[in-house]
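Sharing a structure with you now.
For this depiction, one protein chain was excluded, whereas all remaining protein chains were kept in their positions.
For chain A:
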Amino acid sequence: MTSALIADGLTKRYGRRSALNDCTLDIPAGHVVGLVGPNGAGKSTLLQLACGLLDPTAGRIEVLGARPVSGSPQVGFVAQDTPVYAGLTVADHLRMGAHLNPSWDAALAKRRIAQVGLDPAQKAGKLSGGQRAQLALTVAAAKRPNLLLLDEPVAALDPLARRNFLQGLMELTAEQGMSIVMSSHLVADLERVCDHLIVLVASRVRVAGDVDDLLATHHRLVGRRRDTADLGAGRALVEQSHTEVQSTLVVRSTAPIVDPSWQVDRLDLEDIVLAYMSGAAGDGPDRVLEGQR
């Protein structure tokens, strides 16, 4: 499979503070990829490095097989809080997009503006959060990029605006078949729209894989307190907690777990993400589990 984005030892420092430290990952093309992790994990920095807005301090990054260049027609970027030019109208944004981008799809832009009900004469500063997000998405998508990067695009939106935004995004994906990488805290949204998930904790990939695989292979085991060393082959412990009498484990296993002494439950994606985030606090960064591609 070709990669949309490859990072190898990627590091970004501001003076002594490091925003991204020795990040290595491989994001497959042709997917809608969710990037999750706690604040400060380096998600925004990674996305800004990927669209060429930042230069790495050390390490290597490749986007669609090349070094990222700011303003590349191949890569669209919707920054956090979906910034627009407050003093310009919706129509001005589209004219500017057409002027700056040789690959501009004017028909697509016009159709989407009508579809989401934006008034072309409206000043962008007067738009609601949801409308602003739709405008930013339209401008990014009308470039007809091969890769669209979105940094927390729906974080500030109310549930209805969020759903409308994601509907629009998925419609564009279905039409144009572009790769998408979006960071978000809202895992329930990601479970709907992403088919691939990456959990980034302190610049490290804790888990990466197909969403359906992740859901099918993670289990919560609850049973009598016991030593967790004897999980058996093909099983990896993600998280554990114990009381005097009981053990609760989150386990990754491709084979079904048939053991009457455990109560085995499914996990939703949010539980899985949380397990990797909290499991990361306890042990070293070398325990990285890579998903099947």
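Here is the rule we use: contacts are C-beta pairs under 8 Å (C-beta built on N, C-alpha and C of every residue); 3 or more make two chains touch, one makes a residue touch a chain; residues count from 1.
Assume contacts and distances are computed from a predicted model.
K.L.:
What name does the UniProt record list for the absent chain among "Cytochrome C", "Nickel transport system permease protein NikB", "Thiolase family protein" or "HTH-type transcriptional repressor YtrA"?
P.N.:
"HTH-type transcriptional repressor YtrA"
K.L.:
Consider the whole complex, including the chain that is not shown, and state which of A:Ala107, A:Ala121 or A:Ala174 touches that chain.
P.N.:
A:Ala174
K.L.:
Quickly run down the residues of chain A that touch the omitted chain.
P.N.:
Touch with the absent chain occurs at residues 31-32, 163, 166-171, 173-175, 188, 191-195, 211-212, 215-216, 256-258, 260, 263-268.
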